[in-house]
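This is the structure I want to talk about, given as structure tokens.
Right after this comes chain A.
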Amino acid sequence: MAAVLALTAVGLSLVFGVMRVVNVAHGEFYMIGAVVAWFVTYYLPFPPALAWLAALIIAPLAVALIAALADTLVLKRLNYDPEATIVATIGLLYMLQQAALTFYGSDARPVVAPFQWRIQLPWFGYSGYKLFVVLAAAIILVAVWVFMTRTKAGLVMRATQVDRETAQAFGINVDRVYAGTFALGGALAAAAAVLIVPIQQAHYLMGHDPLLLSFIVVIIGGLGSIRGTLVAALVIGLSDGVISMFFSPTLAKIIATLLVAMVLVFRPQGLFGARA
Partner candidate 1 sequence: MTQGAKIWGLHLLILVVVFAAQFVLPSYHMTNLARIMVLAVFAMGYNIAFGYTGLLSLGHALFFAAGFYAMGLPIWHLGWLPLPALIAGLMVGGLLAGAVGLLALRTAGVSFMIVTLMFAQAGYLTLLYLNTWTGGDEGFVVARTARVLGGLDLATDTPRFMAAFALFACAMLVCLWLVRSPLGRVMVAMRENEERSRMLGYDPFRIKLIALIVSGVYAGAAGAAYGMLFGYVGATFATIQYSILPMLYVLLGGAGTVLGPFLGALLMFYLIDITSGYTDAYLFVVGAALVGLVLFAPKGILGTLRERIAPWLP
Partner candidate 2 sequence: MAAVIEARGLTRYFGGLRAVDGVDFRLQQGEIHGLIGPNGAGKTTFVSLLSGRVPVQSGSIMLNGTDITHMPAHLRVRAGVAYTFQITSVYPRLSVFDNVALAAQSRGAGDVVAEVADALNRVGMAGLEQALAGTLSYGHQRLLEVAMGLALQPSVLILDEPTQGLASGEIAGFKALIRSLVPQTTILLIEHNMDVVMDLADRITVLNFGQVLAVGTPEEIRMNRVVQDAYLGVDHAAG
């Protein structure tokens, strides 16, 4: 599931890169995205495909709204002090998790896939939806890439990333850039979640694993470097399967977390990031 992982991780990396904020609640944005997707598909009287499409639009928007609110109400008031924001996003994590538990419950619930057919290759069958997820994730990633490198908004974001004060001096509304970045990061996580819910069910604790994985991806790719993050996401997503063939899943996770810690200790610029 490297593709979905990459989507989540890019959101986290974007937020860290531009704002220098480690968003511990990022996994909860992912979870909320999945939960919203369930509500949308369950209550909208559309056929599955249409309902799912609606979810793909509504869930990221809803999460982006939550993220923007969190940014203006909390993070901005902390002046984006790195350590205080981590504590605050931990608080946010608990609040979102509890909100999901209260309003959604502790069950895992499935979302019907927009379409079901299998691609029957001569040697094995493959779920068409999974292929579609990979494709969709790739499209979204490319879109983000184009957005960051080709559009004016992307330029503004990158300028803010390089130097906040100068950007402000040039009349860039840093507050709005930050809120927008945080919202975009959340929306990417939510989009990833909507893509994944037809395969994995929506559950209020589902934010935990992707958060850890995203951390791993972002750190190995170099904090804040988007290209490194993409490469790392693909490598880890693919190797995840390979590692778990040799080791039990728990042992694989232990090794992965320790590796991440070591990378941070000995190569703080990440394995692929050339610049600090």
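Candidate selection criterion: all candidates are chains of the complex that A comes from, given by their letters.
Heads up, the rule we're going with is that a contact is a pair of C-beta atoms (placed from the backbone, for glycine too) under 8 Å apart; a residue touches a chain by one contact, two chains touch by 3 or more; residues count from 1.
Here the structure is a predicted model, which means the values were calculated and not measured.
Chemist: Thinking of the complex as a whole, which of 1 or 2 is in touch with chain A?
Modeler: It is candidate 1 that touches chain A.
Chemist: Which residues of chain A touch candidate 1 in the complex?
Modeler: Going through chain A, the ones touching candidate 1 are 22, 74, 77-78, 82-84, 86-88, 90-99, 101-102, 212, 215, 219, 248, 250-251, 253-254, 257-258, 260-262, 264-266, 268.
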